[in-house]
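Here the complex is missing one protein chain, while the rest keep their positions.
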Amino acid sequence: MYFASDNAGPVHPQVMDFMVKSNTGYAQPYGEDLLMDQVRDRLRDIFEAPEAAIYLVALGTAANSLALATLTQPWQTIFCSDVAHIHVDECNAPEFYTGGAKLTLVRGGDKMTAESLRACIEGEGNRGVHGPERGPVSITQVTERGSVYSIDELTALTKVAKSYDLPVHMDGARFANALVTMNASPADMTWRLGVDAVTFGGTKNGLMGVEAVIFFDPKHAWEFELRRKRAAHLFSKHRYLSAQMLAYLTDDLWLNSARQANANCARLAQGLQTAGAELLHQPDANMIYAKFPRRIHVRLRDAGAIYEFEHPKQGDPDEMLSCRLVCDWSISPDLIDEFLSFF
Amino acid sequence: MYFASDNAGPVHPQVMDFMVKSNTGYAQPYGEDLLMDQVRDRLRDIFEAPEAAIYLVALGTAANSLALATLTQPWQTIFCSDVAHIHVDECNAPEFYTGGAKLTLVRGGDKMTAESLRACIEGEGNRGVHGPERGPVSITQVTERGSVYSIDELTALTKVAKSYDLPVHMDGARFANALVTMNASPADMTWRLGVDAVTFGGTKNGLMGVEAVIFFDPKHAWEFELRRKRAAHLFSKHRYLSAQMLAYLTDDLWLNSARQANANCARLAQGLQTAGAELLHQPDANMIYAKFPRRIHVRLRDAGAIYEFEHPKQGDPDEMLSCRLVCDWSISPDLIDEFLSFF
Amino acid sequence: MYFASDNAGPVHPQVMDFMVKSNTGYAQPYGEDLLMDQVRDRLRDIFEAPEAAIYLVALGTAANSLALATLTQPWQTIFCSDVAHIHVDECNAPEFYTGGAKLTLVRGGDKMTAESLRACIEGEGNRGVHGPERGPVSITQVTERGSVYSIDELTALTKVAKSYDLPVHMDGARFANALVTMNASPADMTWRLGVDAVTFGGTKNGLMGVEAVIFFDPKHAWEFELRRKRAAHLFSKHRYLSAQMLAYLTDDLWLNSARQANANCARLAQGLQTAGAELLHQPDANMIYAKFPRRIHVRLRDAGAIYEFEHPKQGDPDEMLSCRLVCDWSISPDLIDEFLSFF
Partner (left out) sequence: MYFASDNAGPVHPQVMDFMVKSNTGYAQPYGEDLLMDQVRDRLRDIFEAPEAAIYLVALGTAANSLALATLTQPWQTIFCSDVAHIHVDECNAPEFYTGGAKLTLVRGGDKMTAESLRACIEGEGNRGVHGPERGPVSITQVTERGSVYSIDELTALTKVAKSYDLPVHMDGARFANALVTMNASPADMTWRLGVDAVTFGGTKNGLMGVEAVIFFDPKHAWEFELRRKRAAHLFSKHRYLSAQMLAYLTDDLWLNSARQANANCARLAQGLQTAGAELLHQPDANMIYAKFPRRIHVRLRDAGAIYEFEHPKQGDPDEMLSCRLVCDWSISPDLIDEFLSFF
């Protein structure tokens, strides 16, 4: 019963099969492989963006940091949620990659609102050379708490950013999970709203380790390539990254896996609510923040369930403790039911 | 007929098989997987270094840059050959990772000698705060020109470094190829000589993309872990890196593949010499720098041979043109003979 | 009527005289001048810290950034007030100098409390390699709003820092102004409480541009010297920095100037209160944040008064608008009375 993250499950068999199938003879290294041409074509189709510059790296932090560094000057500040992955979980990678830019945290604990974002932008960038200049806005979709921004919410945020001429980055580590929830097209969720760069995640949705970075304006292409190489994120045997991404984009695997993950999550959420647990955020995708009594946590832990929660063992058995539960595509309904049976 | 590099061939089937076999259920992410424990044990055994701190990253440039950054202060200079990969082929990654350290180039075009190294060290580090301070010495083994430092040569170099109390890094992108040539143990080639950190390559010898970084003194461990994470080189699905490295170290695959690559290279070198080509460096491992007439280059190119050489088409057909030919484990004797048939 | 800052007034005549007097013949460059020996001795005496490493730079931002960089790893976060100069007014200099460390802002709008600091520290540094590690605590004394931490308040803050083994930096751009308010010794305000490094300001108190950086533990000395040189803050004609600081420390000029500035401020504060203005912070030193009606602002501005305030001209004449008023040593009581006459 592993609900700790969607970054620890297996590679989807279709992906692995295609990697094995691609493992023959030589292929041009460093992103010059023929599979990459197909990846590029597919993603341009999917995003309805025939000019987009598209690159693969193996890690989400690399994708975020390199994309942001391309959009940010070292004397600027990046606006993001105070629980954004780029702030909380990347060990200062954005600061490293940008050469020392700042992150301005939009308070609220998860989703940014147009108002909170605007207030933060207003608070920065008006001190001439003394303060940081305003830099990009980074939006996490699915959010770090498992919610999905609606098109209206995204529109409001990007409108604010654009009213200050700021570039917009979307951390889409769970892009597919958001998309299948939103019932929108990739273009609707991104460049049509003014998003400039997207981290298009694959790793949390069945790949071994591949994220695409997409710039809708190809003027960023060459700088990104140099940044990627300088940061040691350009793979010589790049074809295996391409193969993963190509399998992902074939026969809607990316969407189907996300649907499966989200459905698993919905089943779990419903079960939790039925069992009296409290949901702390709207579980729009594949991640739940919930609260239920310590005694159930203890029982689950004793049975081998693995997930993030605080203060497990000691204390009042009825105390409500919060936890995070993540479902990926590979989890089975049976496992979810087994988990719920402990309530 | 692909002789352009050893970074474009297929993943060894035993490695791919083991990756597939490892693709089941959940595994702790971020290097906490159980396979990594086995990798660590194996490498400690192989290096006779039970205390060594051992990490995996996916790229050689990452391994070099992170290892060097851990050993270097930003106001220091790293001593290396003027054709070292860290200088020539990493797009300033060492400068980026170290926060702006300098590289002092030991002239000579490939191998450093104790004398040339000492002269360079003497030339730096004696201007107090004004000049850079002396930093690590980085030795590439196999060299960038396909030669292997003998134990005596390595001893002389490390002795110089240690006489100035400088740390020593070994870029062993082709560590296995050097080892099988030298008839030495990994420990003999490294820590017994005073080497502090090794980039232990796998990618050029049959892996998909894994290099180990080994610090013989574990005091560097935590700093390296933070640097790796901050640089976005810590994989969530780390087990697939572990699986590659474990397969590599099982049943002497790493040594056998290197022997095969070197034998391929020797066959090619001998054929070239018989055919009147001039060898520019001693081809001790799996890489040849050779010179032969343009007309043969043209013929080979026309037949589809791929390898690095200068000024291919135009000019005097008898002009001797230099080129680089690299053999990996996957190349067949037949292919080599086919290549030689064009002479 | 210039009340905009204490960084725009003249150099104290005693300082200028001593600079002129020092302008004869040659002096060893780069901090090797004989005057620096006297500066070092004086500051060690004043701080009762015979081992302290002491350096001069010309700017407060340089002093803060270099001191913090010496105490901070790039993967750490610095804890400071959300209005700290290092956050608000240094254009990402701390991020630049530390190689990309983060600043964690202790909310509250000025003074940190032990509780707010502890909560911030607790919130960081417990995510292993994923989050930033905990770095130094930086305390601004006099605060950015013109208040002075009492010894009890400082004790509480440093106790928290030390309970996490974190180094403590004091941004003492207005160190003298705080000291004369506190009726404490420099040692009491710093190393006796666990402060590790101090920016000992001079520029805002009558110097042309000199701040001392003091490390109570000399182990930081050599690294600081290299950082200072690498950042281009080591003056060749260093004697003129030494001369300023020496004049400052002679005959209690530093304390007398601070007393004068604080007395000026007290006169102004009292006058403002008498005139019905609202004081927004306790004006403990030489800086006032006050609120009074727009019409008075307009009148003052029309009369040529210069100081920071918001939305000057338009709007309801009775609207209370906030402003900042700073007094340095050079301002005369007459000028203050003239200012007050507009109420």
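Chains: A, B and C, in written order; residue numbering restarts at 1 for each.
Here is the rule we go by: a contact is a pair of C-beta atoms (placed from the backbone, for glycine too) under 8 Å apart; a residue touches a chain by one contact, two chains touch by 3 or more.
Quick caveat, the model's predicted, so the values are computed rather than measured.
**Student:** Which of these touches the unseen chain: A:Pro10, A:Gly60, A:Pro74 or A:Gly201?
**Tutor:** Per the contact definition at the top, the residue touching the missing chain is A:Pro74.
**Student:** Which of C:Asn177, C:Thr203 or C:Asn286 touches the chain that is not shown?
**Tutor:** C:Thr203
**Student:** Any idea which of C:Tyr55, C:Phe96 or C:Trp191 touches the chain not displayed?
**Tutor:** In the complete complex, the chain left out is touched by residue C:Phe96.
**Student:** Looking at the whole complex, which of A:Gly99, A:Gly271 or A:Pro293 touches the chain that is not displayed?
**Tutor:** A:Gly99
**Student:** Could you pull out which residues of chain B are in touch with the chain that's been left out?
**Tutor:** Counting over the whole complex, chain B touches the hidden chain at residues 74-77, 88-92, 95-96, 98-103, 127, 129-132.
**Student:** Identify the residues of chain A touching the omitted chain, counting contacts across the whole complex.
**Tutor:** So the residues of chain A touching the unseen chain are 30, 73-75, 99-100, 129-130, 133, 225-230, 234.
**Student:** Just the residue numbers, please: which parts of chain C touch the chain that's not shown?
**Tutor:** Residues of chain C in touch with the missing chain: 2, 5, 7-11, 13, 16, 19-20, 23-29, 57-62, 65, 90-93, 96-97, 203, 208-209, 226, 229-237, 240, 306.
Here, only the chains that are shown with their structure count from here on.
**Student:** Work out per-chain C-alpha centres and flag the one nearest the whole-protein C-alpha centre.
**Tutor:** Located nearest the centre of all protein C-alpha atoms is chain A.
**Student:** Suppose chain centres are the mean of their C-alpha atoms. Which chain sits farthest from chain B?
**Tutor:** Looking at centroid distances, C is the chain farthest away.
**Student:** Centroid from C-alpha atoms only, then distance chain B to chain C, rounded to Å. What do you get?
**Tutor:** Averaging C-alpha atoms per chain gives centres 51 Å apart.
**Student:** What is the distance, in whole Å, between the centres of chain A and chain C, each centre taken as the mean of its C-alpha atoms?
**Tutor:** From the centre of chain A to the centre of chain C is 42 Å.
**Student:** If a residue has to touch 2 or more other chains to count, which residues of chain A qualify?
**Tutor:** Answer for chain A, listing residues that touch two or more other chains: 90-92, 96.
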